[in-house]
Structures are given as structure tokens and as C-alpha cells.
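Sharing a structure below in C-alpha cells format, with a few things to ask.
Omission of a single protein chain aside, the complex is shown with its protein chains in their original locations.
To keep things simple, chains are lettered A and B as they appear, and every chain counts its residues starting from 1.
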Amino acid sequence: MKKGILLSALAALALAMFAPLGAVAEGQKEVTLTYVLQNTTKTTAVEAIFAAYKAKTGVSVEIQALPAGEEYGRLMQTRFATNDYPDLFEMDPGTKQYIKFRADETLYDWTSDPVIKRIAASTVDFQTLDGKIYGIPWGSTGSMGVYYNKAVFKAIGKTPPAKWGDLVGIAKAAKAVGYIPLYEGVKTGWPLQVFSLAGWTSFVDPAIGDAGVRKLEKNELRLNAIPALSDVLKRQYDIMKAGYVQDNALSGTYEEQQELFGQGKIAMSLQIPGFLSALEQKFGKQFVIDNVGWFPMPSDTDTGIATLTPAGQILVPRLGKNVEAAVDLVRFMTEKANVDILYQNMPGIPVYLEASASLYPAQEEVLKYVKANKAKINVQNRLSSSFTDYPKILQALFIDGNVQAAVDLLDENYRKTGKARALPGF
Amino acid sequence: MKRSNFYRIPLFLVCVAVSLIVLVPFAMILVNSFKDARQSALFKLSLPDEFLWSNYKLVLSKPAVIRSFLNTIYIAVFSVLLTDLCAAMAAFVIQRRPTRLGKAAYYTFLMGLVIPISIIPTIRLMMNTGLHNTYRGMILYYTAINLPFAIFLLTGFIGSVPKELDESAMLDGCKPLRLFFRIILPLLSTVMVTSTIVVAIAVWDDFVGPFYLISDYRKWTIVLNIYTFVSQYETNWGVVFAFLMLVMTPILLLYFALQRYIISGLTAGALKG
Partner (left out) sequence: MTMERRQNYPYWFLLPAFAVFALLYLTPTLTGLYYSFTDWNINKKTIDFVGLENFRSLFSDRKMVAALWHTLIYAFAVTVIRNSVGLGMALVLNVKMRFRNLFRTVFFLPYMISPLIIGYLFTAIYHPANGLLNMGLKGAGLGVFAVDWLNDPRFALFSAIMVDVWRTSGFAMVIYLAGLQMIPGELYESASLDGARFTQTFRHIMFPLIAPSLTINLVLSLIGTMKVFVMILVLTNGGPGYTTEVINTYIMTEFSLGLYGLGTAANLVLTALIVLLGFPVLILLRKREVAL
């Protein structure tokens, strides 16, 4: 008798353990699409668009926010590896994502889809790999460069630099009066890259040309064999050494950078376009309109070439459960009314032909450079391999000033990653 | 030990000092969990001007938090049950039947205490067996990694259960399962409490397991949710502290209620083993 009870208890235990097999499965009655994005993305725009979509078609879209950064890419790749495909997801820009996700096997092919006609030509080019398009751009073009506080510049009597020497002069003047000339988010890590990536278009591209970049892509040119790159890194280190960054350089964080910039204590910040939305969230739209300016990294002789950050993209797994619905959703999202909502919430240079977007003055500056053809896309987006561990390499550079070691390690990681991705030439 | 009373007071003060070193950080979290973002970033020990419950409300309002609490409890309960059961059975035989096979098994289990978990191959194995990203997979994982310590603890303890009991039961014609469940197991209750608590806390506190083995954020355990509150872009310390308090509180309650068992069990097992 007792044994029976015991055995049935054990059996119940075993069953209970296997029960929640379906516990987290969604109800399968109506179609619900899952849309995955990074948890640092503002969701106001997509929420509004999805609400409109539901009103129109009855299809709900659930937003899943995953940890941002390296983690995000890995989590998505892991899900692909376990055949756990989301219906559609946002991803970093560029065709290197096609390679990472083995697009030809796993992603929906947009090449001949009418949606493409809505996109600006240069962006269409950017999204094309070997004649195929697997990602639909979602976002705006911005620039990595120097975002400066106009009020501070006025106070020290300076204007945007006409050449590199002027930049150093601005830093000197700012420091003399007690402002932080240039804030580097060393502890946070990723902001450190902006200096050299902004500097790349002004110093390295002119030195090696498009041919040089093509060689890098095919591993025919090594990163530690580019004197212009070593030079840019040296300049970054020298600026820090000369004391033109915050005290306690190594503890600088992105949070503090936003805070101090808004309080008018910083003259210049090397930052990504997202800096503007961050400032808007903390200090209001008017602050960004009145006080935030932008200029590209100046070269030794002129105002330099702007580094453009392309829009992110939406990828649709071909092997997902609701491909048709997902594709339909994307077509809806890229209609004029909806891209307008996007740009209203995240101002920037639009990639959609019909979209009307209002830009911040800082962004208008960027547009000027684009129109004057003095802009180039961020080199990271032009290459299929990656500058792996770049933030750490730069942190180490800030500690020991060893530029050679930094470029050697950068080169090594670049080739290691290329080899791991089985890219041609590595 | 007899020592002149002269030393008592300074030693007592040393204990008080060390206690402060231990407790003050916790006090800091507690106090600052009631302050707003700007105030809490100052990390002061001072009491808040006003007790803001909004931080706690914010943390608890996130469905991810409640969900992960439930996930963790679910996984912890079953991991504990499975580990306790398997470990007790194994320890029983290992201790009572000291043959070569038994010893080999014992040392194989102990290897689990030394050799680090190969987490990446574990992921692949779980993917291939359909255990990846599942509750049952996590339960089996936690059982596997806690078995070494549980077996170690229990084997040491079973030694103190007299064999005569077994023998008299056997004379009464008792079968092994019955012997085990009705006679041995009840006598192990104190050390089982220790084992239960140790495993439960191991599951509660674990970061590595869910981080590598669960890719569906809805199945995350409680500590992984720190990502929800600490990002690269913005950290509201008041909210983070409220979250930390919520995660710590169950453990603290469990600990204060049962610390006798934990400590005595650990020391008994460690020193007898």
C-alpha cells in the first residue's frame, strides 16, 4: 500500500517535471508575430506601427527585447543554431550579417521585392551582397564624429575646426577655462572606437583608397601595415596624455558623458548618432536643437570626411513559422505613413525615398557633407570580418600607450575572425 | 579555552568591527533602494528623505521579474528533489558497500568537485538531446553539478547511522527500497536539510548555467534579470538596489531560519568526509 503511494508520488514527480514542455508555448489560435530587437532601442515607433498593423489586419506583434551588444548577435545566432527562429528581428547594419546568419540558407530574399523601390539607391547598394538583398534597412543614416556643445564653444570663443591643428587648439582653450575638452568613455569601452573610426575616413581612406579597403576585405593588406591607422591611434593617445580628456580618464562612462555634456561641462564628445537621442531623453528636444553641433574628424589640411553610420536592418528568417505574415508586416512598416512615424521618433537622415523627416541642426550638418560627397560609410560596415575586441584593445592602449601592440592585436583578431567566418582570403 | 579576561573585550570589539564590515554594505543597498536615481547614485548610508517604494514597484511591475522568480523556484524545487533522492541512494550504497566499484563511483563523483564544467560542450549536448533551453534540461544540469557535493556530504553522514539498524530491518525481511525509504532516509533528515538548502541556493544564485544554456529570455532565472536593469547606457542605482534586495531576501530569510543546519551540515560533511 505505502509502496504504491510512494511509486505514484515518484511518477507524479517525473510527470510534473516533463509537464511544462508546453508551458511557454504561445497560443496557436491567431497569428502572433515575434519581433526581436536590442533592449537599448526605443520602442515607441514600432509600438505605434504594430498597433496600426493590428488594427488593419488583426495580427498582433509581440516585441522581445534582448541584451544589446555582442550578446545580442550571439543569442540570435544560437537561436538559429537551435532552429528557434523569431519571425523577424532587427540586426546591426551591413552585409556581414548575411554571412553571419548564412543568409542564402536561412533568410528571406528581398532582391526582387517591390519594397526595394522605396529605398534610396545608395542604401540599396549597401544592402546588396553578390546581387542579393536579405535585409531591409530600418532606421536612418547618421554620423560618428565630434558632437560639440555650442554654448561651450561660444564661451571659449571657438568655431568648428578647419583642420586638425584647430581641434587641438580648441581642446587647449577649453581646458584653460576649466571645461573638459574631450570626454572619452573608457570604462564603457565601445565609445573609444569612435575616434579612430571617425578618423579612418579622414586619414586612412585618403591614404589607402577604396583599393586598399578592398585589399583589407580579402586579407591582402594587414591592419598593422597601415601607417595612417597607427597615426590616428597615436593622436588619440596623445590627446589623452596631454590631459585633454576628463580627470580619471579610465573611469569615464557613457552615462557620465551624457550627464556632463548636458550640464555644459564638456566641449566635445566623439560619439555615435544615438548620442543625440540619449541627450534628447535626458535634457529635452530643445537642448539638442539649440546646443548640439557636429563636425567630422578634421584631417591635417581640411575639415575632413564624415563617417556615416548606416541604418540597421530587419531580417526575416525564411524558415520561421509565419514567413508570409512577417514579409507582409515588413511591407507595411516601409510604407510612407509608417516610416514617417519611425523618423518622427528617431530623427535622422532617412533611407526611404518618400519619407519626410525633420533633422536636428547637427544632423543637417551631416546631410551637407553627404550632399557634397564628403562622406564615407564607417569602415566596419565595409568589411566582412570584424575589429574584434576593439574596445579592450583601446583600453589597453590607454593604459600603456603602446600603439604597435594595439594594431598588432587588432590585426591578429581581424584575421582570426575572418578565418573563423571562413571568409575568402583568410 | 581559558584565557585571561583581559583579552575578552578587545576580541569582542574585533568581532563587532568585522560584523560591521560585513553588514554595512548590505545596509547601503537597503537604504539606497528607497531613494531616487540621483540620490541613490551617491551611495550614502543616510536614511532617505522619503521612503520611495517606486523602485520596488518598478522592479515588480516587469513581467520578466515575476516570471523569472517562478522559473527559479520551479527549477530549484525539482533540482533539489532529484539531487537529494539520487545522492542519498548513491551515498547509501557507497558507504555501506565499500567495494572497488563503490569506491570508483565515489571518486568519479568527487571528480565533479574538481574538474570545471565544460560548458560549451554541454550546450551542444543539450541541443542534440533536445534539452537545451528547457526546464527539464536545467533541472538535470543542476542535478548533475550538485551531485558531487551532495554525495560527498551524505556519504560522510551516513557513516554515523549505525549498521545495526539495517541488520535488524533485514532480519525482519525488509527489502532494500523499503529499508532505504522508511528507515535510513528519515535518519538523514538533518543533513538532507543542509543538502537541500545548499542546492537550492546554488540554483538561486547561479548565473553561468542560465546564461549559457537558456536562450529564451522568458525562461531565465532571477539573477539573469540584472540585464533588465543594468545596461550600458543607463543605470538607475535605486532600481538596481531594489532588484538586488528582492533577489537576496528569500535567501536571507532561508539562511536566518536555517543557518544552524547549513553550517553544521557543511562542517560535519567536510570534516568527516
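Please note the rule applied: a contact is a pair of C-beta atoms (placed from the backbone, for glycine too) under 8 Å apart; a residue touches a chain by one contact, two chains touch by 3 or more.
Remember, predicted model here, so these are calculated numbers, not experimental data.
Visitor: Mind giving the shown chains that are in contact with the missing chain?
Guide: Contacts of the omitted chain with visible chains: A, B.
Visitor: Among A:186, A:245 or A:272, which residue is in touch with the absent chain?
Guide: Hidden-chain contact among the options goes to A:186.
Visitor: Contact with the hidden chain only, please: which chain A residues?
Guide: Within chain A, the residues touching the omitted chain are 70-71, 74, 77-78, 81, 99-100, 186-187, 189, 248, 250-251, 388-389, 392, 395-400, 405, 409, 412, 416-417, 420-422.
Visitor: Could I get the residues of chain B that touch the absent chain, sorted low to high?
Guide: 1-3, 7-8, 11-12, 14-15, 18-19, 21-26, 28-29, 32, 41-45, 82, 85-87, 89-90, 92-94, 96-97, 101-102, 105, 108-109, 112-122, 124-126, 129, 140-141, 143-145, 147-148, 151, 166, 170, 174, 176, 179-180, 201, 204-208, 212, 223, 226, 230, 237, 240-241, 244, 247-248, 251-252, 255-256, 259, 262-263, 266-268, 270-271
Definition applied: only the chains that are shown with their structure count from here on.
Visitor: Taking each chain's centre as the mean position of its Cα atoms, how many Å separate chain A from chain B?
Guide: 39
Visitor: In the complex of these two chains, what residues of chain A are touching chain B?
Guide: For this pair, the touching residues of chain A are 2-3, 6, 13, 16-18, 20-21, 23-24, 39-40, 64, 66-69, 75, 78-79, 81-82, 84, 188, 190, 254-255, 278.
Visitor: Show me the residue ranges of chain B that touch chain A in the complex, using the header's touch definition.
Guide: Touching chain A from chain B are residues 74, 78, 81-82, 127, 132-136, 139, 177-178, 181-182, 215-219, 227-228, 231-235.
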